[in-house]
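A short worksheet on the structure shown next.
Heads up, one of the protein chains got dropped from this complex, but the rest are sitting where they should.
The chains carry the letters A and B, assigned in the order they are written, with residues numbered from 1 in each.
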Amino acid sequence: MNKSRYDAIIIGAGHNGLTAACFMAKAGLKVLVLEKNDYLGGAAVSLELHPGWTYSNCSYVCSLLRPEIVRDLNLPKYGLQVIPYSGGGVFMQNGDHLCNYNDHDAHRLELARHSKKDSEAYDRYSTDLMRQCRFIKPLLMRMAPDPTSFKPRDLGELAYLGKRFLDFSEAQMAETLRFWTMSVAEFLDEYFESDVIKAYYAGSGIIGTALGPMSPGTAYVLLHHYMGEVDGNIGAWGFARGGMGSISKAMAACFEDHGGEIRSGCGVDKVLVKNGRTVGVVLKNGDDYYANTVISNADVKHTFLDIVERDDLPEDFVRQVERFKIRGSSGKLNIALDGMPEFPQVPKDSPIFNGDMHFTDSIERMERGYDDWKNGTWSKDPYLDMLLPTRIDPTMAPPGKHYMTVFVQYAPYHLANNESWDGANRDAFAQTVFNQISEYSPNFKDMILHYECRTPLDIEREAGITEGNIFQGELTFDQLLFNRPVPGYAQYRSPIKGLYMCGSSTHPGGGVMGAPGANAAREVLRDLGARQTVRGY
Amino acid sequence: MTTRYDSIVIGAGHNGLTCAAYLAKAGKKVLVLEANDRIGGMAITEQAADGVLIPTCAHLLYQLHPDVIRDLDLKVKMAASSLPTIALGSDGRHLKILGETVTALNGADLSAKDTENYVLVMRDLKKFARVLGALLGQKPPHLKNRDWEDTKTLLKLGLSIRMMGRKSMQEFLRIALLNIADQLEDHLENDLLMGVTAMEAVWGTHLAPRSPGSVLSLMYKLAGSLEGTQGGIGIPAGGIGKVSEALEQAATRAGATIRTNTPVKSMLVENDTVIGVELESGEKILAASVASSADPQRTFLSLLGAEHLDAGFTRRLGKIRNRGDAAKINLVLDGLPEFTGLSQQDLAAKLVIAPSIDYVEKAFNHAKYGEFSEHPALEVTLPTVVDQSSAGTGRHVLSIVAQYAPHQLKAGWSDEQRAALGEAVIRKLEGYAPNIRKQIISQQVLTPADLEQLFNVTGGHWHHLEIQVDQLLMMRPLHGTAQYETPVAGLYLCGAGAHPGGNVTGAPGMNAAKRILSRKG
Partner (left out) sequence: MSKSLSPKTPEILSARPRVNAGRKPTPFHARQVEKSETNDWTLWAGYSIPNSYTSVELEYFSIRNGATLYDISPMCKYRIKGPDAERFMNRFVPRDVRKIKPGRVAYAIWCNDDGHVLDDGTIFRFGPDDFRLCSQERQYAWLMDSALGFDVEILDETDDIAALQFQGPTTFAILEAMGLKGVETLKPFDLQHFSFAGTELMISRTGFTGDLGYELWIEPGKALELWDALMAAGADRTISPVGSLALDMTRIEAGFIQPAVDFLHAEHVVRHTRGRSPFELGLDWQVDFTKGHFTGRRALLKEKEANSSRYCFVGLEIEGNKPAHNALVYHKQKKEIGHITSAVWSPTMKNNLAMALLQRPFGVDITEDLWVEIYVDKELKWDRVMARAKIVDRPFFNPPRKRQTPPARF
């Protein structure tokens, strides 16, 4: 009995659950992490599904992971290395391409091939985006203040926000308000004229979201992807050496080093609540564990609609959770390749192959892909975010072979006419993607040794995220900041005393960032009066 | 060059006239210059050859600002001031909506739950809309370098949001930028009801039900009231043009001079100050201030000239979104049309064809790519039924707004394309009124490109500019000229491109006039 009593239990060993766990263990608490899968990491995993190949089979690139967390948890000591990549670009239908160069002048010359004016507007564009990043970045590792509250802490945080806003010039204030509400297409129109350049930058405005590039609000999504950094280079992306699982592995090692305990293969069935207070959890296998603090890394719908008894919650709260939007909008293919596929329209040594590659050369094509999603089918001409991590990371495949990750947008969770993803539709979905790639790479299909196709349904089944939405909830304004996940409960606490949330459903949202986990740990430690191990307010 | 005016108002649309009337009432010597041969801008009623009255462009009155009515002592008799909306079902089973009350016609599906929830949804929206309503009759506040009025506006806004109570405030902040489809689907289940309500949110905008911001667009529309009814819809006796005529009378009564057929060529600028205008005829007229109700791009680029403006300003000006998506189709019929499942009495309603959210969403998809919808959403009124006085000799008019038909048609707006649009609309109508085609005596199809030509509105947009949050309040029409003043002294904006925007409200004209008067001390 005593053996199964803990200071805190964390449901789910995703990167946010593990981040929270680490900070709590560091504070000297006895913490148990329960994971339903046999492996750790949730959506930040490296799996060997094909012998010799390591798949980052869910999330695939890294930039959002907060440097404060990496440093405070000393993750490099536990094996984490994030290697930046550059390059990437778009293969165009007319046989041309757009390549993203690291060097500023090389990049400008490349953009100038498509539009001279755009090549220079790029500097203003990146300055303006950088300004927004600077504005938002400090908010990531802070609690989102509740504007309806009169608590000193909320008022203080609001004043902090207000002060930062007042640092702008009046023109920049107006631009900021506009930026937060515009569509990414309109935002890019204010800088660029070339279709392919706009399409290249618009990608970040839609990845993981159930909106098209022409939908208002998507400029913010662009920022959400842009505000990551690798070594202070805002907007830079990197690979975790050894796949995304190495992030989870390092966190788990840190956690265990601080005395934490992880049990995998332990799906939680119910959160135990007594007199409005959390007392522990019961597993699917019937085991029970006790703690007065339970933190759920699962998304807010799964947490409160599945593993907490409805009777333990206020009806109003449940309704709010029910209307929280977690929309499946993307799929993923992991492909083991026998070698480097040929893309004849681009020189072999182009840096395009070292970064994120796309085949969508206009915003209109992207938007039409979204129309398919609205109609309940996957995009017939999908937007692909395709990378070859093995170009950079030598650990993921045998020498000369390649691992390819293809993120596919859009793919709905609910197919029209109640069709099932299982079977023919999944295969057809994969074929849609293969066909698009092989239009540019004639030998691509011959190179495939093995592949894994993950529809939103598969992602839901494996990572446990409702509808397989990579952000655990849409990044629209009604679900951001003090609205995330539910107004009045945006500060990691739930209506049940002792029950907390730490997943991407909470502020500041999705991406392998760790910020929700760290922020949640901060609130829990405050409530427990324990030693504060999370920096910031 | 003999007469010198206190103020020149460019454009005799409802906003220009309102502005002129306010200025004249304050004792200013005012001249209104109108390029067309008649006053009224987009709010006019024209007489067809056989005497029947046609609302050429605008056909409904939503929220003529109560201050305007009171201050200018407007006498606009309404033929109807709380017009019901009928959402047409293709099977002849329709829903009738009046205020927050929904009733099923001919046994249309409508659950008790939906009837109840509709009331709740609309009450919430109206409550939130009232907060916005308070802003309509005011200049938008500056965000920095605020004057006392700005601070007062912001404090009042903050307070009125707080005063709603915590739950409402949370809900307001949650749905403020939400899309209308989500909001409706969270509460309702009836496709027809959701379709018509979603459409109400997006008329006259480049938004679809699933576009974030469409809730705000609906709240904005509900912010005003008509004859005391919040969100009321009306048709003036004698047509919408009567509003313009009443404003014209108010202006002339107060001493303003109005000249039609007098297009302005350019502004006269001296010492970085607008001192008057030059007409196309070459005549120059001086004034201490010039208020333009023309759209912002026309005002700044065509009339003032970029050389008087900063390059960053004109860059932003060039990017404002001002392309209309709504076409106007006017059909003259040889008799009363028969709509399946509608009584003659029902025809005195606003009829809407937007059978579901998805229908509207699909209609919108075309507009994104520069095509018009083959299956458009339609808003139909029969002014000759609502207002017997406007009926001719047994003729009837179907006044139709069709959405979506983008200003920038990829194929270009040719006669062929225009005819194809008209045909799509008539075909759609036939689904609901099978005999309609035979009844048509004449038809007028006005695409946004035609509206641009007819009314000198760049982009042919009803509201001059999109009603979306990034083009509202202190961002309307753009930062640097959002408080009716422009960068150039002596020049003001008083049209729908300025806060609070389009619809026949008179509010931009009123606010601008107040601003001009306060500036002159």
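Keep this in mind: a contact is a pair of C-beta atoms (placed from the backbone, for glycine too) under 8 Å apart; a residue touches a chain by one contact, two chains touch by 3 or more.
Small disclaimer: the values here were computed from a predicted structure and weren't measured.
From the set A:S350, A:T395 or A:N425, the residue in touch with the chain omitted from the display is A:S350, counting the whole complex. Remark: the omitted chain is touched by one listed residue; of A:N16, A:Q172, A:T390 or A:Q409 this is A:Q172. The missing chain, though absent from the display, is touched by one residue of B:G51, B:G158 or B:G312; that residue is B:G312.
As for the chain not pictured, it touches chain A at residues 93-97, 99, 101, 103-110, 113, 116-117, 120-121, 123-124, 127, 130-131, 134, 168-169, 171-172, 344-347, 349-350, 365, 368, 380-381, 439-440. Residues of chain B in touch with the missing chain: 272, 301, 305-315, 317-318, 480, 487.
Definition applied: only the chains that are shown with their structure count from here on.
Chain centres here are Cα averages; for chain A and chain B they lie 41 Å apart. Chain A makes touch with chain B in their complex at residues 147-148, 166, 169-171, 173-175, 177-178, 181-182, 186, 189-190, 211, 214-217, 323, 325, 364, 367-368, 371, 374, 476-478, 482-483, 487-488.
Contact residues on chain B toward chain A in their complex (touch as defined above): 142-145, 162, 166, 169-171, 173-178, 182, 186, 207, 210-213, 316, 319, 321, 358, 361, 365, 368-369, 468-470, 474-475, 479-480, 482.
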